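Quick one: this structure, given as structure tokens, is what I'll be asking you about.
Missing here: one protein chain of the complex. Every other protein chain is in place.
The letters A, B and C name the chains in turn, as written, and every chain counts its residues from 1.
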Amino acid sequence: MAEFLSLQAAVSRYIDDGDTVAMEGFTHLIPFAAGHEIIRQAKRDLTLIRMTPDLIYDQLIGAGCVRQLIFSWGGNPGVGSLHRLRDAVEQGWPNSVEILEHSHAAMACAYEAGAAGLPLAVLRGYVSSDLPKVNPQIKCIECPFTGEQLAAVPSIRPDVAVVHAQRADRQGNVLIEGIVGVQKEVVLAAKRSIVTVEEIVDDLGASVNACVLPSWAVTAIAQAPQGAKPSYALGYYERDNAFYQAWDEIARDRERFQAWLNDHVLEQGAVS
Amino acid sequence: MAEFLSLQAAVSRYIDDGDTVAMEGFTHLIPFAAGHEIIRQAKRDLTLIRMTPDLIYDQLIGAGCVRQLIFSWGGNPGVGSLHRLRDAVEQGWPNSVEILEHSHAAMACAYEAGAAGLPLAVLRGYVSSDLPKVNPQIKCIECPFTGEQLAAVPSIRPDVAVVHAQRADRQGNVLIEGIVGVQKEVVLAAKRSIVTVEEIVDDLGASVNACVLPSWAVTAIAQAPQGAKPSYALGYYERDNAFYQAWDEIARDRERFQAWLNDHVLEQGAVS
Amino acid sequence: MTLEFTASEMMSVTAARALTNDMTCFVGIGLPSEAANLARLTHAPEVTLIYESGTLQTKPEILPLSIGDGELCESALTTVSVPEMFRYWLQGGHVSVGFLGTAQIDRYANLNTTLIGDYRHPKVRLPGGGGAPEIATNAHEVFITVKHSKRTFVEAVDFITTVGFGRDGKARDDVPHIGRGPTVVITDLCILKPDPTSKELVVTSLHPNVSREAVIEATGWEIRFADSLETTPSPSAHELDVLRRLKARTQAHHAGQS
Partner (left out) sequence: MTLEFTASEMMSVTAARALTNDMTCFVGIGLPSEAANLARLTHAPEVTLIYESGTLQTKPEILPLSIGDGELCESALTTVSVPEMFRYWLQGGHVSVGFLGTAQIDRYANLNTTLIGDYRHPKVRLPGGGGAPEIATNAHEVFITVKHSKRTFVEAVDFITTVGFGRDGKARDDVPHIGRGPTVVITDLCILKPDPTSKELVVTSLHPNVSREAVIEATGWEIRFADSLETTPSPSAHELDVLRRLKARTQAHHAGQS
């Protein structure tokens, strides 16, 4: 059964230095509050997995939490580069970060396979792409029925999954609505999971085939209102597109980034 | 875009003798009306695929439409045997039917792989079972990352998928709610699809992550109110468990079965 | 005061007692479903029941006749697709107990629900594997409940639909990512468990008023009894009352319509 904890306690108890951590949310429901708590607790040497690293990973990388990044699209959507990611990869600041790069289709399949308890995902992918030349994780298998060569990637089975959701009920069942991304998959694929939620309610109000994570499939739940900002939570608040645009300037400069990190993350308390 | 047709026209136009047809609905939403229309049109030499053959396939087999059956559980749920299936397999009446037998997990994965456009499904299955000894479709592959041996089965890509759903809107988008089974998968995996619906409405009333088949993913839609009886349609009518129990007696005897078929199928018109 | 109860009731109550609140149980239709819901309505109100139709954490008021009755869906936390059920929830490792029935079971707890006789020319054709082959290997452990008879308890099953411990008791040895397999078999006569080493099924508890001879008579191999053979506790009045009301509700419901 899911444990209700403060975000501080959940991050402290379930994320260790050196862990492989997947914080997901495909544009929607990105777990920023949890990311900031990881920065405040100065976790180190993390291997981070995420299809779209986004600002949350730019911040974690700039704060020095990260050793390796597995991803498939690393930008500030609609704006430009992730400058902290580029600074780490290109200049080794604040530390060098190794990257392992996939396509979205392969990572989506790898999460699906992880949730399905399989060691590999099979897809019709990477045909004539150079990505397999630079990512040794990409192999191929032959279909025993047709002889077709198909791409194979290892499934994703992180130590910890971190996601944000709209709400949990008091038994610890979690509802995710709207763009559900790979959130169900990452929670089921991970050894442990932390779910932050906008609110805790008596009744989820879930429709019959809603995306619900049962309490027994979740490790810890922490209430973190507005915990996905500046991304958004359908039914609660909209995406702060202006902040995404402003981030470009903040992140371009190491000192400006550090000042922002101090003011907006390090000197803030945990949300709950 | 889906075409709105009468059930008679849809079956006539899209199901040919010799086709591989998958009529799905996991206990819920079993497309009986469509099955009866296939019987009335005297389709022959069909290869039928279905996880749980149920009464609908017992009727099609007894009516002589079927040459081969691919399935994973062939019984009258909670009641007993499918006597028409047994009579065909054991006595060759009215014609012999070849069976190809899987487990539910393998068939569910094979539908999933079919929808995903893959030639094979990979699962951790059939360990130490005798099923692979009698079903040459079951092979194995080696994971290139871990060396683990995993089961592989060919994906299911039928000529025609037939399913029943609660409703379609006037643009031909289809809503399926409740026990959704493998209905989305079979429609996406098939070359052509026929969807019967309880009603056609202005607005589907679908929740944000509902199981909706867009019009452009469906071939034909036919209105068939109560088209899933004696199975059920959530929100419309309940399962007629008494009929399932009564079927045992009807189907035990060839003559009694034929009389039932005459009275309840052959001498009835199409539903629409 | 002595309560009257049937051997079937004894079996259901004993099977129900095997489940606890912290289990996530993938429930087979028939006897397992009866036992699992009895557990939920008595000592294990928090036990999580999953049916292969996709219904997660379901709480039916009446026993489903089929694995996908509307009752299962309407009382579930949520309902997922069947591929998701088998891939994410079962194969993904989230099921602690698979609760199965069977037509035949053998000395090494292998199950046959495919046929009696030869595959190509069966004497009796049974429904087939359904969810059982992968429930038996992907659930952390397996409970089996089945009526005890010589036709059912055979030396070696005609066909291994669903593996217990294989023909030699070693089928799970060194297989990666496989569950522990059958840990208990509950019949209308007794409780059997696999020997820790040989994996042969051994009687560990006799139900009240059942003799060793009755079990020997109903078993198709030379059945062994545990050194410390126990007597299964009788059903309580509450258990019997809940079971009987559940079955009455169910029968009344399924007889309706048509």
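In this section, contacts are C-beta pairs under 8 Å (C-beta built on N, C-alpha and C of every residue); 3 or more make two chains touch, one makes a residue touch a chain.
All of these numbers come straight from a predicted model, not from anything done at the bench.
Hidden chain, full complex: it touches shown chains A, B.
When the omitted chain is restored, the residue from B:L188, B:A220 or B:I250 that touches it is B:L188.
Considering the full assembly, A:G178 is the residue among A:P94, A:G178 or A:P225 that touches the omitted chain. Note that of A:T20, A:S81 or A:Q258, the residue touching the chain absent from this view is A:S81. Within the whole complex, the absent chain has one touching residue among A:E142, A:E199 or A:E238, and that is A:E238. By the touch definition given at the top, subunit B reaches the unshown chain through residues 1, 112, 115-118, 173, 184-185, 188-189, 206, 208-212, 214, 216-217.
Take subunit A: the residues that touch the chain left off the picture are 26-28, 51-52, 71-75, 77-79, 81, 85-86, 89-90, 101-106, 108-109, 111-112, 123-131, 134, 146, 148, 178-182, 184-185, 211, 230, 232, 234, 238-246.
Please note the rule applied: only the chains that are shown with their structure count from here on.
Among the residues of subunit C, those in touch with two or more other chains are 73-74, 79-80, 87, 91, 138, 177.
In subunit B, the residues that reach two or more other chains under the touch definition are 123-124, 146, 148, 178, 180, 211, 234.
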